[in-house]
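Only a single protein chain was left out; the remaining protein chains are all shown in position.
The chains carry the letters A and B, assigned in the order they are written, with residues numbered from 1 in each.
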Amino acid sequence: MPAVQETVERVRAIDVDQYKYGFVTDIESEKAPKGLSEDTVRYISARKNEPEWMLEWRLDAYRRWLTMEEPTWARVSYPKIDFQDYYYYSAPKAAPKSIDEIDPEILKTYEKLGIPLRERDALLGIQREGGSKVAVDAVFDSVSVATTFKEELAKAGVIFMPISEAIREHPELVKKYLGSVVPVSDNFYATLNSAVFSDGSFVYVPKGVRCPMELSTYFRINERNTGQFERTLIIADEGAYVSYLEGCTAPQRDENQLHAAVVELVAMKDAEIKYSTVQNWYPGDKDGKGGIYNFVTKRGDCRGDNSKISWTQVETGSAITWKYPSCILRGDNSQGEFYSIAISNGHQQVDSGTKMIHLGKNTSSRIISKGIAAGHSDNTYRGLVSAHRKATGARNFTNCDSLLIGDLCGAHTVPYMEAKNASAQFEHEATTSKISEDQLFYCLQRGLSQEEAVALIVNGFVRDVLQQLPMEFAVEAQKLIAVSLEGSVG
Amino acid sequence: MLEIRNLHARIGENEILKGLDLTIPDGEVHAIMGPNGSGKSTLSYVLSGKPDYEVTDGSVSFDGADLLALDADARAAAGVFLAFQYPIEIPGVANMTFLRAAMNAQRKARGEEEISTPDFLKLVRAKAPDLGISQDMLRRGVNVGFSGGEKKRNEILQMALLEPKLCILDETDSGLDIDALKVVAHGVNALRSPKRSMLVITHYQRLLDHIVPDVVHVMHKGRIVRSGGKELALELEESGYAAYAQDAA
Partner (left out) sequence: MTINVRPARTAAEEAIAAALEASITAEAGQGRIPEVRRAARDAFLSHGLPSRRVEEWKYTDLRAAVRDFPNCAPAPGAMEEAEAAPLVPSLPNAGRILFVNGVLSRAGSDFAALSEGVTALPLDAAIAAGDPLADRINALSPSRYDGPLALNTGFLGEGVALRVDAGVKAARPVHIAHAFPGVEAVAGFTRTVVVVGAGAEVTLVETFAGRDGVAYQSNHAVELVVGDGAIVNLVRIQEEGDAAFHFGTLMLELGREAKLNLFALAQGAALARYNVYGRFEGTGAHAGIRGATLARGRQHSDTTLVIDHAVAGGESRELFKTVLADESHGVFQGKIVVRRAAQKTDGRMMSQSLLLSDRAEMDNKPELEIFADDVQCGHGATAGALDRSMLFYLRSRGLPEKEAEMLLIQAFLGEAVEYVEDADLRDLLIERISGWLEKRAV
């Protein structure tokens, strides 16, 4: 049997139920009544002690949502979602006031998660030797349970807090920016999020400030039948810089849990935002049962001249991924980047990519996407690059490569390129291939095992993207790739 | 032939030529030497009319006419030829097609008859072998798949066919081994004539052993800072450019 065939057999045999994070934390929680109605929206708003304007904003979104239809254009299929069958709010009882008050069960959960380790350490206030400081906002089901290093950040003038707090404490900033990148009626899921979002992170980096540490949010869905709708808003004012990391897990459940987040980034003149995600929601079992439905709207607005927004994502989890982190290149000379690794195994379905909308002059964008499909999964890259009439000097380079492991999966590439301007230079290339017998043989001949060889080659395949992640994150991502792809590897 | 007065030029916001004066009489070979970044290549581009460069002050008169008023192709037709430091690759345009199109365009601009195909072929066949240009190189796309030496020889072949009045050689020696350099220099020397002037831009003295100049100029920070006979090149080889860097600074 040829080496590649052997690998294929092994991958096929992998027990994808080996999901490492599939434990449930046993804590008492408080939930909104099941289902979605204006009352649910009012309940959430009341639980958060929100001002009237915020409730109105949510209700407006809810009413719009009622008139919208679920999009069907993505290459994913799933039974119709019953939106009345979910809980839209779940919080650990007795919200903690400081880290010491956090339910030890929750802390144990973060300990058990292991990935990313720094978050747990940071949550416990430990700074590892040699490791850089990371401020963490941990979101458990619907609420933020802890935010670390708050004071230190405040000294630099950086605001980093749960968005529920920001709504109360910095209403002028929230009012100004919330919904300014992803409008309330942007799409079905974003509108739903606008109505029912429960928590998330808020970051404001003032003019000229380089955020002194990495900011991080850790999301975990714990409750059964719970939707998690977090909302993140990051603003880098003129000349500011911030790097933000996001990690996600969920316990193993055999029903589908719903996740519909919205992330808005605003980069003013000369500002830069780096947003990295390692998404490892529960992907479902080997028969495709359970797993997270992940419908996410992420968008960055390069609002000022010379601004830059960079998205990096490592997507290994979720039963369904519907996600297109995008950049609106509005400012002159602004830059957008999208680096993505999307790995699908089992019965996972991934439809992910980006949009680069060139509006300003001399804007540039770069897209590097690496899709790896194994098992019975389908993995689609979908991307749009457009240069408008007045976007003279727009530049894009796109490279999307797909790798298939086994012959029961599918890898698809659907790029759209719209050039409305002669001075735009677009270059796109895409390839689909398998792990070459020659490469594999070379590794085996040098003494690597089959699994090690595949992991090595896959890591080489995704290297360009891994390099974009902050170092410690990259190491974890690399491990995660091996785990999600092989189970028997690493 | 060529008279440059107080030439200032910039690319974008960057002023590179800052009041350059240079006169090249008929039939003379002038060399311009200077450290990297002194503006040597910019001078060659400004003289040949590259659109990215903006002349902000000064004048260039070529055989009494205002060279700066002409487009790049009109300058070529008037007799200015630039041998590029990095000749451009043009896939899909056969070298032969290109040579002939260029020749006829220049003739047409000067009000001359187009060259007939047999005459053109005869001409190319007469000149190509001396420069080691094979039939295959003539058939291929312009400079496509050519080695560094082949590209430079192709430049000299164009020069030989187009018979310009002013030849500007921009670092023609860069990337050439000694044998290739000799072939190129031989081709250039064969074109020396009392009616033809040359401006040889180089970083090293080496090329000037083979193409012996009448006058050597030293360029620094966008101006000619010293001129002398061919012995000046040898002196520079000894002492380097450091002295000029100090003087001018």
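Heads up, the rule we're going with is that a contact is a pair of C-beta atoms (placed from the backbone, for glycine too) under 8 Å apart; a residue touches a chain by one contact, two chains touch by 3 or more.
This structure is a prediction, so every number in the text was calculated from the model and none was measured.
Note that of B:76, B:138 or B:188, the residue touching the chain absent from this view is B:76.
For the chain left out of this panel, the touching residue among A:57, A:426 or A:473 is A:426.
Residue in contact with the omitted chain (choice from B:162, B:191 or B:212): B:162. Touching residues on subunit A toward the chain that is not drawn are 4, 8, 69, 72-73, 80, 389, 392, 402, 404-434. Interface residues of subunit B facing the missing partner chain: 48-52, 71-73, 75-77, 81-82, 84, 87-88, 90-93, 97-98, 101-103, 105-106, 109, 141-142, 158, 162.
Definition applied: only the chains that are shown with their structure count from here on.
Annotation: 56 Å between the Cα-based centres of subunit A and subunit B.
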